[in-house]
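For this view, one protein chain was removed and the others were kept in their places.
Think of it as A, B and C in the order they're written, each chain with its own count starting at 1.
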């Protein structure tokens, strides 16, 4: 299949390489020339603009850093919607706010193009290994039609309902994750401070009503689990600044929806403080350091 | 075995009946005469004081509502420690603060009596069915020795380490549980408000990094799971006022230990507000109502 | 002086009338025809677009509801900057985020137009009485030059430093105000619940270290002060939904600046909940109802 791919950063680059590996032909575009060059060397055709990248391809995939980027790449002059032939399917893999996803999909539909929002989880590692999870919003028929392309970049392809719901699923899940990671950090440090062995406490919680992914699979207390960031100084994993970005996105979506999220707002603040203290690049489970003596 | 049992309320009564069923003989005591009468009718010997109840028995079990009650029953004049023969093992099943547990156990040891703190989870239903979980603090040898008695009242008997650690495990687990229940409430209501089907959202979270016991086993959103309080108007289950009691206990233990628990303190406040709004008797998953239009 | 005035809503209308009263001539514009009609009846010239309104006048004043409106009115095609002659001074009285203010002022300067941001406090009552406070950002010389026009609409005209600082002063002040109003609500209700007369408590706080404008001038507890919204069912005053708007603005500015505001974020959430409960139109001191039994 001939695929137009826009956005060739840390995530986009390995996603493209997996598409190539699976036999697709690529036409690529990015505003940063050196990101383009890497893929040109692997035999990809190079487009001169987003609009150009959307011409003469069977599907367009985008992977961009934020809502304004998505809006610009699709809707500006020289953008995708200016040139894309009616009927070409579109997939946006960026993590952005659901309202922007819906607005862009609405404009795409007006041009006759079915569009999916398909944000990912799994990080750069998952992108390289082709094991990403895609949370997908859009019509069921469109989902079935475009699913094979997503399967060449990821492992779990989940349909979340109509347009924008891929974003909703991702940011609401990550809000719960952040709160639960902080809950686990508070529970583990308090139990330890009250004189209990952290490993024994974790084993009890994990068979009890307090268990969560953060306690049983990604425990933030050093030495409780092997092979997690907590056991290697919080290197690798999912950076605190990336979690902060998602928390900022979800709390702004909540404001726009006029929905209170007391704990979500506090989690955003705690990660903001954690980042200000210089921990932005560390794995997000390092938030437990906020509860330990310096 | 002849067992002295003090504290015959909602929990103590069915615990006694299970001990009788398993062939033990009981000598019982409570300050409320009618609670005593019920067990007298079932053939239990009636003691005239806590001190009397601790005489002529092979083990003493207590189930009391708060730290001051435990302190009084063991350490006042006419209390257990005044009369109990050296060597008699003691088990306190009350949920109280860990420091009081340790202090009473220390005094008991000075009288030559090994003592366990063994708070339970599972509620009145679990007490009646004999399926309680006991989280037990105390020395390993004492734990092994007294375990058979606990097994006649419950199913999971977990050793949590030294004296007081049964309490630590229980209140720290419940703090995590309360935070995660609120996290789930915020995630579910926000996803729904942003246009996503709550059942689909729950199914995605439950196979993703946001999953927790509150989302996959006890989901607070009406209609997502069958057989949980959320699907029967939040009746039955574990009352919000009981969760508030545990949150009050754990935040006070954190203050005494000089350990911050930002989310735990906010959870305590949210349950306090929930109770003030008249929801104290409803199951604790009803906290999701704080996030829905009245 | 001939003044172009854009944005003729609740605030803009009385501001125009005060300018007329003080001898100015007006050319006015709004997208809502009936808002224009009211001022036409009072002898104002009517413009056909924002661009038209900025032609043939000695100064342009705008009063708009949000950042996207300001951006559109100044920078879109048919906007102010398209037609305004170099040298015409510009004043934007909207409350918006400081970064947008700075960006628009930068573009204005590029066209040779000095620009001030001058958000107001004092509400519709202050606009009618001509007693508004203007918090003004921009260069000192520009401030001095445009001050006389502001004095015809308000009483206190405060220079806050460079471009955007009018916005910074307003939203940071209002964040403090919201937190202090909630602090006063918590202090007053707790003191009352603990058995103290609210009037006596207020009189002590107001001569002590807990005093603030919310306690000594605008006390939220019914019956403590006369002539405030709390003593007339929270009617009139500054609506909770307006406070929520400012809190949303300030917490988003804080996110963009990567600055934690723990209490500010919690205040935003408490007003969000208060609004969800149906109290949006009531004066913002009604937040005390969140602390009283329903």
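One rule holds for everything that comes next: a residue touches a chain if its C-beta (ideal position, glycine included) is under 8 Å from a C-beta of that chain, and two chains touch if they have at least 3 such contacts.
These figures come from a predicted structure and were not determined experimentally.
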item: Residue among C:21, C:40, C:193 or C:232 that touches the chain left out of view; value: C:193
item: Given B:26, B:188, B:242 or B:261, the one touching the chain that is not displayed; value: B:261
item: Touching residue (missing chain; options C:42, C:235 or C:259); value: C:259
item: Residue numbers in subunit C that touch the chain omitted from display; value: 98, 121, 133, 135, 156, 158, 160-162, 164-165, 168-169, 172-177, 179-180, 182-184, 186-187, 189-191, 193-197, 200-201, 204-205, 207-215, 217-218, 250, 253-254, 257, 259-264, 266-267, 270, 290-291
item: Residues from subunit B at the interface with the omitted partner, ascending; value: 248, 251-252, 254-255, 258-262, 265-266, 268-269, 272-273, 275-276
item: Footprint left on subunit A by the chain that the document does not show; value: 273, 276-278, 290, 293-294
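Everything below uses one rule, namely that only the chains that are shown with their structure count from here on.
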item: Rounded Å distance between subunit A and subunit C, as computed from the means of their C-alpha atoms; value: 37
item: Inter-centroid spacing, subunit B versus subunit A (mean Cα positions, whole Å); value: 40
item: Touching two or more other chains - residues of subunit C; value: 273, 276
